[in-house]
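Can you read through this structure? Questions will come right after.
Missing here: one protein chain of the complex. Every other protein chain is in place.
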Amino acid sequence: MKEIRIHARAGQGAITTALLLGTAAFIAGKYALAFPHFGAERMGAPMNAFVRLSEQVIRLRSQVYEPDYLIVLDPSLMRGFDVFEGFRPGGVAIINHHEKVQCPKPIQNIKVFTVPGNDIATEVLGRPIGNTTILGAFAAATNEFGLESLQQAILERFSGEVAKKNAEAARRGYEYIKKGF
Amino acid sequence: MVTELFSSGHTACAGCGQALGARLVVETTGPNVIIANATGCLEVFTSRYPESAWGVPWIHSLFQNVAAVASGIEAALRIKGKLDQVRVISQGGDGATADIGMASLSGMFDRGHDILYVCYDNEAYMNTGVQRSGLTPFDSRTTTSPSGKKSFGNPRPKKNIPEIANAHNVPYVATASVAFPKDLQKKVKKALSIRGPKYLQIFVPCPLGWRHDPGLTYEIAKLVVETGLYPILEYQDGKLISVKTIEAAKPVDEYLKLQGRYAHLFTERGKGEIAKIQAIADSNIKKYGLLKEGKGVREKMVEEKPAEEKIFTTAELSKCDGKDGRPAYFAYKGKVYDVTGSDPWADGEHYNMHFAGADLTEALVEAPHGDEVFERFKVVGVLKV
Amino acid sequence: MIIPVTSKPRTSKANKTGTWRSGKKPHFIQKECIACRLCVMVCPEGCISGDKKRTYISDYKYCKGCGNCVAVCPVADIEMIKEEWWRETIS
Partner (left out) sequence: MRRYLEGSHAVAEIVRLCKTQVISAYPITPQTHIVEALAQMVADGELNAEFINVESEHSAASVVQGASATGVRTYTATTSQGLLYMIEVLYSIAGLRLPVVLTCANRAVSSPINIWNDHQDSVTVRDAGWLQFYAENNQEACDLHLMAYRLAEDHNIMLPVMVCMDGYILTHAYEVVDLPEQSQVDKFLPDFKPVHCLNPDEPISMGVLMGPESYTETRYAIHQTMMDALNIIPGIADDFERVFGRKVNCLIEKYRLEDATQVFVAMGSMVGTIKEMVDGLREDGQKVGLLKVIAHRPFPKKIVYEALKNAREIAVLEKAISLGQEGPLLSDVKSAFCGYGNQPKISGFVLGLGGRDITKKSILEVHSALAGSQVDVKFIDLKI
């Protein structure tokens, strides 16, 4: 079983990100449990969402304290929070890069990928919402599911032009990792 | 005919105005109705297991949720496609309506359910032993608004539920009194002909709670109207369309003195209080134009006011039959009289024997009264023979 | 296990409330009656019946003796009379 923790601010789509991630894994034939860190947070407050992926039915219901994978949607969160808390050795972190925020130095045995998700999103979607780009990068960096599964999940979740563009944003994130490293 | 929809053998007190009101309502609706009833006297005295006075499907759940239960019934009928055949009535006392059930009533109005809500207003919590409710009138004595050295009873006027109903933009709102059964039944009929939420508030004396002789129920229900204390009104789409006018307003003490709940006012100390109650009646009379000769709403509503000496043909007279809002005129010894708004002439029918729109000169021979009663009515013209 | 929690319609008729009267009952004189039906209308018990003039009666099995029929009668054709209730047949 793999555990994923997503860091974002309320309103930045952490739940949608968790849902898309879980759906992509489901399409790829896995079991997935995605859930938000249930809160009464208003827009802008730091929050988490969690995903578990497994080949078997997932029974564990607690929050994720020792993630195998980290997704940081808003890098400004790293200024006051230790997003790496409990991070497992050998883990993979995908961080939505922002030039003004310096990424903490990777701890030993941890892979950190910074992806200019918002920049790519601005290019593709016309809006700096990097979630789907980051998920594309996640697929490439972890191999938990293929790009096709992710794109299918996106097409199920969104419709019309928005769906197509987000599928493209996912591809760009995927390519960014595959080609860059 | 002994009614089949509201049976004898119920356990209301002798002279119960609520039993009377409920019977009049259900006799008007006929059998194709489902009634939801709030907790209260009416529920208790009609449904002691294994008996029931009801001849129509009837349900009681709780005190404050009758309008919501009725909403569920209406929704069920709607989804079953039966709302065209079956009417829904939600009914309760003044406490269930104006106090504890106010929110659920408001919800029912707000959602636009096709339900007639009937409030039997006996002006206090009678089922629990005469405690004050939001519809208890000013200076009335109840067990929780007693009179005493520092009190004349209930310090507040009645909540104006008809106006609250109107504020919900419901299509029909009316008040009635059991002393005017034909008016009451006409309003039930009219309400049921209109789709959407309707509100009818009926004045129902309670001999036990008001401490009056059971035989005075009718008289008290009449006097409350004749004094102006309980305006009998009818609104459609928020507009006042009719008021029951009074010949000459009777002083309120005629009404108050019959009831023990006001006995504390008939003292030296209480005189000023009776004046305050008179002021409430006067204000009603003015506000709603209750006086027949006054500049009431009724006068405004009647579009074509016939000239004093208008000459009526038989055909013209026959059109003034008192039905469907038309004026009720009849002719007697050449004169045409206006009986519109008179309860014995509701719907243009007089005790099922005489009908407006005709020359009744011959028929008066049968009447129990002489022609002196005609002095009460206005002559609007003469009949051309 | 289902047991009845509902009542059948009109079953209150089993309850003979005429026993509640204490010494007075309405007497329908049947002389002046004009069949206006007001007595029928204002009876809280719904126990007054009749169809033509001078045919109206109260069903003493249920009549509680409130007297509102007397109050409403426009021709004073109903009066309250004393009754010796123990002589009345209730059924």
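Observations on the structure shown:
The letters A, B and C name the chains in turn, as written, and every chain counts its residues from 1.
Convention: a residue touches a chain if its C-beta (ideal position, glycine included) is under 8 Å from a C-beta of that chain, and two chains touch if they have at least 3 such contacts.
If you're wondering where the values come from, they're calculated on a predicted model, not measured in any experiment.
Although it is not drawn, the missing chain touches A, B, C when the whole complex is taken into account.
Across the entire complex, the residue among B:36, B:126 or B:240 in touch with the chain not shown is B:36. Within the full complex, the residue among B:111, B:159, B:310 or B:323 touching the omitted chain is B:111. Remark: the residues of chain B touching the chain excluded from display are 31-34, 36-37, 43-44, 46-50, 52, 54-62, 64-65, 67-80, 86, 103-104, 106-107, 110-111. In the full complex, chain A makes contact with the omitted chain through residues 18-19, 22-23, 26-27, 31-36, 38, 40, 57-63, 65.
On the side of chain C, touch with the chain left out of the figure occurs at residues 1-3, 5-9.
By our rule, only the chains that are shown with their structure count from here on.
In terms of inter-chain touching, the protein chains here follow a pattern that is not a line, ring, star or complete graph. Distance from the centre of chain B peaks at A, each centre being the average of the chain's Cα atoms.
Per-chain CA centroids place chain A at a distance of 68 Å from chain B. Computed from the mean C-alpha positions, the centre of chain A lies at a distance of 82 Å from the centre of chain C. Distance between chain centres (mean CA atoms), chain B to chain C: 23 Å.
For chain A, the set of residues that touch two or more other chains is empty.
Touching two or more other chains at once is no residue of chain C.
Those residues of chain B that touch chain C in the shared complex are 1-4, 6-17, 19-20, 23-24, 46-56, 178-179, 181-182, 207, 213-219, 351-353, 366-369. Listing the residues of chain C that touch chain B in their complex gives 4-5, 7-17, 20-21, 32, 34-38, 40-47, 49, 51, 59, 61-62, 64-68, 70-72, 74-75, 80.
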